[in-house]
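For this depiction, one protein chain was excluded, whereas all remaining protein chains were kept in their positions.
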Amino acid sequence: MSGVGPERNRGISLAEPLLFERGSAGRVGIDVPPLDRVEREVEPVPAELCRDDLESLPELSEPEVLRHFLRLSQWNFSAATNFYPLGSCTMKYNPVLDEQVARLPGFARLHPAVPDAFAQGALGLMAELERMLAEVSGMDAISLQPAAGAQGELTGMKMIRAYHAERGDPRRTVLIPESAHGTNPASSALCGYQVVPVPSGREGMIDPAAVAKLADERVAAIMITNPNTLGLFEKDIVRITEIVHAKGAQVYLDGANLNALLGVAKPGHMGADVLQFNLHKTFSTPHGGGGPGAGPVGVRQHLADYLPTPRVVRTEHAWTRSDAAPKSIGRVHGFFGNFGMLVRAYAYILALGGDGLERATALAILNANYLRHHLEDAFELPYREPCLHECVFSDRRLEPFGVRTLDVAKRLLDYGFYAPTIYFPLVVSGAMMIEPTESESRETLDEFIAAMHTIVAEAREDAERLKAAPHLTRVSRLDEVRAARHPVLRWRPRSESA
Amino acid sequence: MSGVGPERNRGISLAEPLLFERGSAGRVGIDVPPLDRVEREVEPVPAELCRDDLESLPELSEPEVLRHFLRLSQWNFSAATNFYPLGSCTMKYNPVLDEQVARLPGFARLHPAVPDAFAQGALGLMAELERMLAEVSGMDAISLQPAAGAQGELTGMKMIRAYHAERGDPRRTVLIPESAHGTNPASSALCGYQVVPVPSGREGMIDPAAVAKLADERVAAIMITNPNTLGLFEKDIVRITEIVHAKGAQVYLDGANLNALLGVAKPGHMGADVLQFNLHKTFSTPHGGGGPGAGPVGVRQHLADYLPTPRVVRTEHAWTRSDAAPKSIGRVHGFFGNFGMLVRAYAYILALGGDGLERATALAILNANYLRHHLEDAFELPYREPCLHECVFSDRRLEPFGVRTLDVAKRLLDYGFYAPTIYFPLVVSGAMMIEPTESESRETLDEFIAAMHTIVAEAREDAERLKAAPHLTRVSRLDEVRAARHPVLRWRPRSESA
Amino acid sequence: MRYLPHTDADVQSMLRSIGHEALGDLVAHVPADLRRRAAIELEAGRSEPEVLERLTALASENRPLEKTCFAGAGAYPHHVPAAVDTVISRSEFATAYTPYQPEVSQGTLQAIFEFQTMVTALFGLEVANASMYDGASATAEAVLMARRLRPKAGRVLLAASLPPAYRQVVRTYLEGIGDFVAEDVSFGPDGRVDSAALDRALAGAPVAAIVVGYPSYFGVIEDLRAVGERARGADALLVTVTPEGMALGLLREPGAVGADIAVGEGQSFGLGLSFGGPYLGLFATRERFVRSMPGRLVSETIDDRGRRGFVLTLATREQHIRRERATSNICTNQGLCALAATVYLALAGRTGLRALADRNARRARHALRRLCDGAGAQPVFAAPFFNEFAIRLPAARRRWERALAVDVIAGVPLGDAYPELEDALLLCVTEVHALSDIERLVEALRP
Partner (left out) sequence: MRYLPHTDADVQSMLRSIGHEALGDLVAHVPADLRRRAAIELEAGRSEPEVLERLTALASENRPLEKTCFAGAGAYPHHVPAAVDTVISRSEFATAYTPYQPEVSQGTLQAIFEFQTMVTALFGLEVANASMYDGASATAEAVLMARRLRPKAGRVLLAASLPPAYRQVVRTYLEGIGDFVAEDVSFGPDGRVDSAALDRALAGAPVAAIVVGYPSYFGVIEDLRAVGERARGADALLVTVTPEGMALGLLREPGAVGADIAVGEGQSFGLGLSFGGPYLGLFATRERFVRSMPGRLVSETIDDRGRRGFVLTLATREQHIRRERATSNICTNQGLCALAATVYLALAGRTGLRALADRNARRARHALRRLCDGAGAQPVFAAPFFNEFAIRLPAARRRWERALAVDVIAGVPLGDAYPELEDALLLCVTEVHALSDIERLVEALRP
């Protein structure tokens, strides 16, 4: 490889203004054929209902629009182009085949309101995917409707609410460990629950005793992430779920970290009553710069009647959509969820098969332990229990040099690596949460390890340079405080914005 | 736009080794399912006919291969991402729709040996494209078989040879203007012809008198590029072709510059007997980093019998491929040419229609004249006749600063522009041949003009910096002499290459 | 396995370097009882051509019909320009995460900023977020936001002419949230919100918001000014819901005629139908409400050398900072769909979007006329509509079924969701339906 260190990543990154700063009045990137006579003759929408103009929209030709976005794309790091060790996000390889199959016209052009007979392939795929998700998780029934993990949580908690309500025992609180992802308390709150935090035990895991103390008859559920956000398997999970169940409460398992569990342990066996799957993590649908994802929920039998409608069910000869579920919490999506992502996840599972999924998990765990082992002499590892798919370091040892987690993160960018998840979970100060996934080769991990060690050396030798990182990116550190104080949330013509 | 000048293009360009420098023994990017029993049972190819190993091939997983090439792709400038004013290359916008349609399974998966009845769409498309090309050029018959412009030339010259041979008048020489593209003499030589150069006239055009002097009965043909490589319309073209025809010779028109002529003048009316079309120029099929292109030939009626076979012909009910052409020069391609490129060109012509093609030419000419006008105070314009689709400057005025065309070209890269074609045509010393095409907006041209002026200022003020350009690209000037003296044409394991 | 770089030798040497012998050692701390039962019983993995073959077979069991499918009802057939797919297929966009490290995510960030700008333009409002899951959940989030802004109100009024699925999602979201209920307000004979019913509904306890379709589920264009005045009179917010984003190319911006929050479905902007998802929830509101808003926001800012750049901002509204007090639980949104819409809107732009919307409205009108003349249909509602309309015709459902037999999907029977409209069909006509397709429709529905 030419050059050494970050300098070998120096190069050109093409400038590009905003869409609105380009163009010329009347330019257009699509052609709309002239109206037919019969169209000209009809009575149009009354003028008083129509807008005057769309003047803030761009006026650009097709090649200009394309060049614009191609250049923008090159400003991004991505899992395809970079090692992207973003903890809790499972940035694994997104197979390009899955992009191809999701675009097959039979899927991509199918209207959601076609009668069942015209959608047997789509419905059959959904049914099969439900079966697959049930198998990997040990759950009994699945709904594919939630559009992302957080909506899966919401769906799950609404089911738990409905379950308690049905039994005439509305409950008020939800137990949530301190290390939980923010969506857990937010989703609980959206169901009208009050959140009761469960402190992290000394080893980074939940102490069953603490749960026992908090679990009373007001508790509707506990939300547990397993492995938790420290990458640690909750070793007392069975005990904890027993305690909670004994109080009549339900167990919600946040399945965002399922990539650590395939072939290792099934949530259904741990006592989980509901869990969500983040297909955009474990099952490899691309993250899209923030979405779309898909957050199916799985439940044990006693909650199956509460699943959202419509459900895909089998009649004698065909697949059909059914709304016949009087106890259902109803819909959470305008149609059946992010179907295009379901196609991708299905293709992914087919490609790996049962053995492949298990192997992927085993390798994800291997990669995380490999990084953990080779970085623990350089960074403080606050929790020393064996990790599964990710590990969390703190920046404590860099304090003497005035260097913080943020500086390490920014410097990694110069080396061509995306940064770990930082400052989360909150239980670790200056957390660096590293999740390599199974998709990265040993060589890449070694390069990352070398970069991290070099950064520690830089902290010692030239902390100022580190604190000014990144140096090679097209913009340097951005002023986030300014943005929060004086947000500029849209472009405006100079005259207006002045 | 943030920043000014080339500095705004500074950024990250990710390093990436060779395929062979990565990987691990046994890694593989495809899965081949295990052999079936019946396959295991057959008698295999005898071992003595088999190779031992493919050890120099890479051993990489799919995500590694993909990341490799995605990173490499970002090291390229391209017409989609950059203004690419490469003269004689017509780097116009390549519609992404055309990529989509060429991939329709009905085209992309069609075997060339299927019977005609299974290929009516493909054959019909070819027939229609032939008709379109005949219409735009004023020629009578077309073969789509040549794979690129140079093969079109070869095909055309072979036809001319056959024509003369048939008349019992084998001729020996071909007249070719000095400014011609290298493929013209090379193609002529491949037909056994001796090349007789025609000097450029003072205005950059061919002097009919010079042609008259050279045209004798040994001349098989003249090869003319019109507009020529200076971007000038050969104003005496009709006179010249008359002179040549009067001597029994044929006129080959190099159609590489046809983008300057649509709706302006048809080669068939100028006296051309044969011409090739560069579909990858005028008709917008992408250049692919060097190909594939497509170089159909068009002829007047008297040469139609010599066209390559098979030809697409219409029977009463269907399209069919016919080899029935006893005078044909035969095949130049294993099948029917670069069919996938024909699909793209056809889609392009449909999109523009007759009017659109004419407008494209008019705008290509406008853009070239606009650049010419706004650059001629900064650079010497050796030929001052009105240009069509491109213009050629020399570096004469930069000589006092010790700056050459190469330096200007390299510096343009820092500004995010590809360089013009340089040092061609040979009739201009230090030539910079600029072809903007119709696809670029006025704003982009203005930015290019500004960059060129700034570079001239840099020549005056800081010639050394200019001569060390490019500064921002991931590699700086490469040692081409070293490569030519000690070519390293493949990777070898360190042990072997040492 | 082609996706996994590790060879057995890699695994062995990595294990050795960290002091282990077998992969199983790394999970030895997981309770044995769980591990014992964890094996996944699924078929063996498949090669790429095998996966492709299976998916192709499934896809071919679907029959989209396309040009003779006249269903709208929340999902609208429009041409997707090739450039949209080219852009969203860029791996750098498709496989990036939420742009947490802005210095290497400027591509995504600038595109979202452009998206926000265009959404505000479409709705005539000042701020828009980076997307919600879909039109339905965006509506639910708007109702929740209205509740935050009007904490004393215990009701929200939903126009019965909102898409039924949207109303269901709102109700799911509201269930159990506290003393806050959704009430339907019926539509009048012209298809618009029935003003008398609205007045009656407003007369009761305080109302946080009135939520109306724009256009409605029936394609009807609401008189927003009138509804907005009533809302203001009752100190309720006006929330508009646009299930067919294309309508915004033609209709008056909701923000200009009284909407406080405007949400919608952006599927029409380059997303294709895809059996109902992924789609794109649009969400816009007034600047003064920005801190109550759900969803991600991107702001312009500068870097430490003064260069323009973009960052995520106002994260203190969001779950990862504010946790149970966040304005929403949304995390992953529909980023790539928002990018698709940004490309679409940039291509169509000022002139093209208007022209397309105009063609939609006109072609739908032509279709209605032909259905009346040729198939004996009657429009159900008299109010102006966009590209979707309800017709009444005798034995509607039987004729609709007969049309299926000739491969025409004559819209959606309305009787399931609206028993009073048992003899009505809801039809959608866009630029993808040629005049000849409309004739096929008429033919298929002829008595």
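Letters A, B and C mark the chains in the order given here, with residues in each chain numbered from 1 onward.
Convention: a contact is a pair of C-beta atoms (placed from the backbone, for glycine too) under 8 Å apart; a residue touches a chain by one contact, two chains touch by 3 or more.
Everything quoted here is computed from the prediction, not taken from an experiment.
Enquirer: Specify the shown partners of the omitted chain in the complete complex.
Expert: A, B, C
Enquirer: Touching the absent chain in the whole complex: find that residue among A:Val38, A:Val96 or A:Leu426.
Expert: A:Val96
Enquirer: Write down which of B:Ile12, B:Leu175 or B:Cys191 is the residue touching the left-out chain.
Expert: Within the whole complex, the residue contacting the unshown chain is B:Cys191.
Enquirer: Considering the whole complex, not just the chains shown, which residues of chain C touch the missing one?
Expert: These residues of chain C touch the chain that is not shown: 2, 48-49, 52, 79, 81-82, 86, 89, 91, 347, 431-432.
Enquirer: Name every residue on chain A in touch with the hidden partner chain.
Expert: Considering the whole complex, chain A reaches the absent chain at 2-3, 12, 24-33, 60-64, 66, 70, 95-97, 99-100.
FYI, only the chains that are shown with their structure count from here on.
Enquirer: Report the chain whose CA-based centre is farthest from the CA-based centre of chain A.
Expert: Using the mean of the C-alpha atoms as each chain's centre, the farthest one from chain A is B.
Enquirer: Measure off the straight-line distance from the CA centroid of chain A to the CA centroid of chain B, and report it in whole Å.
Expert: Here chain A and chain B have centroids separated by 46 Å.
Enquirer: Touching at least two other chains at once: which residues of chain C meet that condition?
Expert: Touching at least two other chains: 1, 3-5, 10, 45-46, 48, 50, 81, 83, 85-86, 91-92, 104, 307-309.
Enquirer: Return the residues of chain A touching two or more other chains; collapse runs of consecutive numbers into ranges.
Expert: In chain A, the residues touching two or more other chains are 16, 62, 66, 70, 74-75, 80-82, 93, 95, 413, 439, 441-442, 473-475.
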